[in-house]
Every structure is written in structure tokens, then in C-alpha cells.
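Heads up, one of the protein chains got dropped from this complex, but the rest are sitting where they should.
Lettered A, B and C in written order, each chain numbered from 1.
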Amino acid sequence: MVHLSWYIFLSAALFSIGLYGVLARKNAIAILLGVELMLNAANINLVSFWRYGNNALMGGQVFSIIVFAVAAAEVAVGLALVIAVYRSRNTIVADELDLLKW
Amino acid sequence: MEFLSDPIKVIYEWLMLTFTGWSWAGWVSSLVINLLAIVGFISAIMVLDILLVWVERKVVARFQDRLGPNRVGPFGIFQPFPDIIKLILKEDITPEGADRVPFNLAPILSLGSVLFLWAVVPLASRIYGVDLNVALLYLVAAGSIGTLSIIMAGWASNNKYALLGAYRMVANMISYEIPMVVALLIPTVLAGSMSLKTITEAQSTNGGVWFVLVSPLGALIFLIAAIAELGRSPFDLNEGESEIVSGYHIEYSGMKFGLFYAGELLHAFTFGGFVAALFFGGWHGPWAEQYPLLGAFYFVAKAMFGYWVIMWVKYTVPRIRIDHMLAFNWKFLTPLAFALLMVTAVVHRVLLDVPTWLYVAGMFLSNVILVWITVEVLRAQARREREAKASAQLAAAD
Amino acid sequence: MTAEQIIFFLTGALILVSALMVVTTRNLVHAALWLVSTLFGVAVLFASLDATFLAVVQVVVYIGAIAILFIFAVMLTRRNLLDKVPQTNAGWPWAALVAISAFAGLVFLVGQMPNAGAQKNVVFGDPLMALSMALVSPDAYVLAFEVASIMLLAALVGAVYIANRK
Partner (left out) sequence: MENPWVYLGLFLIVGLLIPVAAIVMSAILAPRKPNPIKMSTYECGMETVGDNWIQFKAQYYVFALAFLIFDVETVFLFPWAMSLNVMPLFVAVEGVIFILILLAGLYYIWQKGMLDWV
């Protein structure tokens, strides 16, 4: 049998990989890719808690659907920002976008 | 006549007896039988696909007042087989600078995404792959893998024209996916289920009628969106030969090109099958309940008719420009599809408990009224534009 | 090992390997394609958890829409990020340290979890129908349903406004 903790470990590993991507990547689009991995880790958790808990309550699945909508909104606005920045600064390397840095 | 009433069950039980006779474990025999069934089913689809090449060539020849293939076999029906042998024996050229893994993966996913669709299609009352309760969304999901394969092909070829063709095709496919999904929502509302099997059954049992009578506009929107999704004329600007050579598969040769071509033909036939299953009663017909093989025949015949309509449109209508295509989708088809969905949902809910004839009449009438309102809006719009143009001309003349 | 465990390990390996490729590969289009592979693995995981609707929606939304949007964005901004230069910033060892310690902390916390060894319950009724009714029922999540549409509206208006500003 597959225990609940296996799913949680998998999602923890996925979350950490996504965190590394967000922190280490230079390119703004690659950072958003890392955020997607982290959101998916959260989704695995929600669905496995639904499945292993009282699965007559649909909260876990409804939550994950809302997470899908949030992910879509985040990607839409995030990539639009990246493109706007690219147009004005001609770069999307996060290290070079330091206009507010002293 | 057990075999005629439920052939799958008879074959399954016979194979099960044979395998357990060889002292295999129950789950192993079940797995092997399912695997055999899948391989057999997909092989049958591929043979059908090969015959579709002949059908397509013969039909286009008739539309263009030609004879078409007529040398190999009676009516040239064996023509596709030499074609395939030629494709297999052709040298496969991978262009310099191509990204090898996506380049080779793209044609596989392209044909695969079409084959996946057949897993959920109910061929007859007791002949179907799997009764998935989210079948309609599964269709959309398989289609999105096809979209991905196109952008992979365009990007990995390292060719400007391929990339340009892929952009156009993807813009086309993702735009028309919205009205297509909304058109898929209409049978969902009417049948209260996303399973293709339940939707097909809802069109005959308990006095149900074909959904094309309940929602003719939905069927029309689905057909238009399906043609656009296929990238067939009039929406074939992804391959506009005169401008961008042949679209995203320009760098593909030999069998890889053959896979794209086979995928496109099979996709057209598959959409014919979906129009049949969603709006024209699927396998339903006289005596189809008792004899599933007859039902499968009805289904293939209806799918073939849908495929013929798609070909008819393809070889009659000229190609449209990309701005017209996108404007037609976003400014006309998408709002219309959403309006139809809202009207269908509310009218369906209100008329849920009335007799069938009243329900059908009410739904049909709501569709007619919606079409009438649309036409009036379009006429008012056209009149406004005409008057604006006339007054501009008058001003210029002064 | 049961078949269920084999499927879990294969899917888990696919997810983690592809996720590692997403964060380490230099070519951004490849990173987006590896993301597709990760998300497909997550969809298989959802199917193995009997969340049929979410498994299909995962493919429709992530592979069909979000991955395409990523690839478009990469192509739009590809000019001065050559694929050959390193794609990590100077502080990447620190990032790796943070990620590993986050993982260690999470593993420790999961170890403390009281029901870590829980077994799957029998699925109650028809989860798909229950989900549909929960999502639109006035006693359940209808507010979230409507607020989601307002959020999507805000995202559409905002994103198009930002992307098209001259």
C-alpha cells in the first residue's frame, strides 16, 4: 500500500526543487517555472489529504481547482510583467533589474 | 446468438478460459486480454487511417472533376499501400541545427494525440474502450497534447518558416478551442454527464432525441470549431503554400512527415465521429441495441458522413486571412457560443419536467430566436458601417 | 511490491527528475518542455488518487495553456539570453542550501505528523458528481466559484493592459 506520507514526501521534494529554481535562476521566466512547481506541490498535498481523509468532503478538490485558477492568473500577469519589462529594459535577467537598488 | 448480441463479452470469456487453462493468474490474463484488445483496436484504426488516404484522394478528385487514383487495385483502393512503402523507404533527413529529441518526439505525439481520443469513443452499445466519466475533458486534454506537438515541431526544426507556421497554427488552435469547449459543454448540460457513453445513450433511451434537434446551433458551432482545430481549409493558413511553404512540418521527410499526414486525416475522421456521437445519436439506429456490430457500422457511417462534410467544406471554400480568422473567432463565434450556453442552460433547467415534445420544441425555438437576434445584430452592424462609409464619401466629395 | 507502489515510484521518479531538469537546464524552451513532463507526472498521480477530474484538468490547463504561454513568452524574449551562458545567479549555492534545509525541515515535520501512515479510505459515492455539486451548491463553495471568475477577469484585464502598454 502507498501511505499518505509517501505523497507528502514527494510533494515536499517537489516544493524544495521549485524553491531552488525560484532562488537560483537568473531568468524571470525560469523563476516563474519554479513557482509553478511549488504550486503543483501544494496541489499534490491537497488532493492526497482529500483522498486519505474523509473523501465525502470535497474541500480538497475544490481547493485544488481554485489553485489552478490562481496559477493561471499568476502566469498570465507574471508573464505579462516579464514582457513589459523586456520591452522597456530589453532584458529579463532578474539581477540586472535593479532600478530600485541603491 | 450470443456472439451477435455481445461479441466483446464472448471473445473475452473465451480468451479468459484459454489463459486460465494455461494456469495464468487471473489479473495477468485480464491484463493480457486488455492489451490484446488495445493493440487490435489501434491497428484497426490505423488500417482505417490508411484507407482514409484513398477516400480523401478519391473525394477531392471528384470535387475537382478528376478521376483520382485508379491504377492499383479496383478503383485504386490499394493506392495507399505503395504510398506507405515509399514513405518508409525514403531517407529521413534531420536538418542541421535541429533539436533532435523534440524534433523526433513531435510527429509521435502528433499521431499519438489523435489515437488517444479513440480510447473513450463508444463504438456501439457494448463495444467501447473505457467509459470515462470525464471523457469530454479528456478529449480537450488529448487535443492540447496535439497543440504542444505542433509548437515542438516548429521550434525544433530550426527553420523560420516552420516556426512561423507553428505560431499561426497554434494561434488558430488555441483560439478555436474556446468555442469548441463551449460547444462540448452543451451536450454536458443536456445529458448531465461528461461521459460519451451516457451522452450517446441520453439521445435514445427514455424518449431522448438526437441533440442536433435540441441544439442545432451547438452542432454547427462544434463543426466550425472542429474544422478550425484541424487546420483545414478555410482555416489552413498555417500551411499557406505560397507564403510559408508548408507550415510547421516543412523540415520533416519520410515516415515522420507520414505520421503528421496520417494524424491529420485521422483527426478529421475522429471529429466526424465526435459530431456523430455528441449530436447525431452515436451508434443509435434500427436494431442497433440488439446487434452491437450493426451499431458500430452505424457509428462509422455517421462518422464518415461527418468526415465527408469536413472534406466538402475543405475543397469548396478558399483560405481566409489570419486577421479575419481571429476576428471571426473572438468577435463572433466565442460570444455566440457563450450566449448559446447560457440560453441552453436556463431553458434546459426550466423545461426539465415537461413532456419531451414540448422540451424539444422549446429548445429548438430558443436556438432559432438566438440565431434571429444574432442576424439582426449583424445587420445593424453592417448598416452602421455602410452609413459611416457613405457619409465619409459624401464628406470627401464636398 | 504491489502494482500501486510500482506506479507510484515510477511517477515519482518522473516528476522529480523532470523537476530537476526544469530548474537546471540552460535552454529555456527545454525547461518549459521538462515542466510539461513534470506536470504530466502530477496528472498521473492525481489519477492514482482517484481525482479523475483534476487529472484531466491538470493536462488541459497546465499542458494545454500554461506551457504554451511559457513557450510563447520564451520566444518573445529570447534575443539576449543565449542558451550557452550559465542560467544561475551568483548566489546559487545559498539557494541550494535553503532548498535542502527546507526539504529537511519538511521531512522532519512530516515525520511528526500523527496520521503519516494512513491508508486510503474507500471512495465514497461518485466523487465527480459530489465535486460538481459542492462547487455550485449555495451551502458549499459557490462564493469561491464566483470569486474565481472575478479573479480571472482581473487577471485578464490586468495582463492584457500590462502586456500591451506602449
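The rule is short, and it goes like this: contacts are C-beta pairs under 8 Å (C-beta built on N, C-alpha and C of every residue); 3 or more make two chains touch, one makes a residue touch a chain.
These numbers come from a predicted model, not from an experiment.
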Visible chains in contact with the missing one: A, B, C
Omitted-chain contact residue, chosen from B:90, B:126 or B:319: B:90
Sole residue of B:346, B:377 or B:392 that reaches the chain not shown, by the stated touch rule: B:346
Those residues of chain B which, in the complete complex, touch the missing chain: 30-31, 34-35, 38-39, 42-43, 46, 87-97, 104, 107-109, 111-112, 115-116, 119, 129-132, 136-137, 157-164, 167, 170-171, 174-175, 177-178, 181-182, 185, 188-189, 192-194, 245, 250-251, 254-256, 258-259, 322-323, 326-327, 330-331, 334-335, 338, 341-342, 345-346, 348-350, 352
Touch list for chain A against the chain that is not drawn: 65, 68-69, 72-73, 75-76, 79-80, 83
Positions on chain C where the hidden chain makes contact: 44, 47-48, 52-53, 55, 57, 60-61, 64-66, 68-69, 72-73, 75-76, 78-79, 128-129, 131-133, 135-138, 142, 145-146, 148-150, 152-153, 155-157, 159-161, 163-164
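Basically, only the chains that are shown with their structure count from here on.
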Chain-level touch network, classified as line, ring, star, complete or other: line
Gap in Å, rounded to a whole number, between the CA centres of chain C and chain B: 29
Distance between the centres, which are taken as Cα means, of chain C and chain A, whole angstrom: 6
Gap in Å, rounded to a whole number, between the CA centres of chain B and chain A: 34
Where chain C touches two or more other chains at once, by residue number: 53, 57, 65
Chain B, residues touching no fewer than two other chains: none
Residue ranges of chain C touching chain B (in the complex, touch as defined): 29-30, 33, 36, 52-53, 55-57, 59-60, 63-65, 67-68, 71, 75, 126, 128
Residue ranges of chain A touching chain C (in the complex, touch as defined): 1-10, 12-21, 23-27, 29-30, 32-34, 36-37, 40, 43-44, 47-48, 50-56, 58-59, 61-62, 64-66, 68-73, 75-77, 79-84, 86, 90-95
Contacting residues of chain B [partner chain C, same complex]: 99, 102, 132-134, 137-138, 140-141, 143-145, 147-148, 151-152, 155, 163, 170, 174, 177, 194
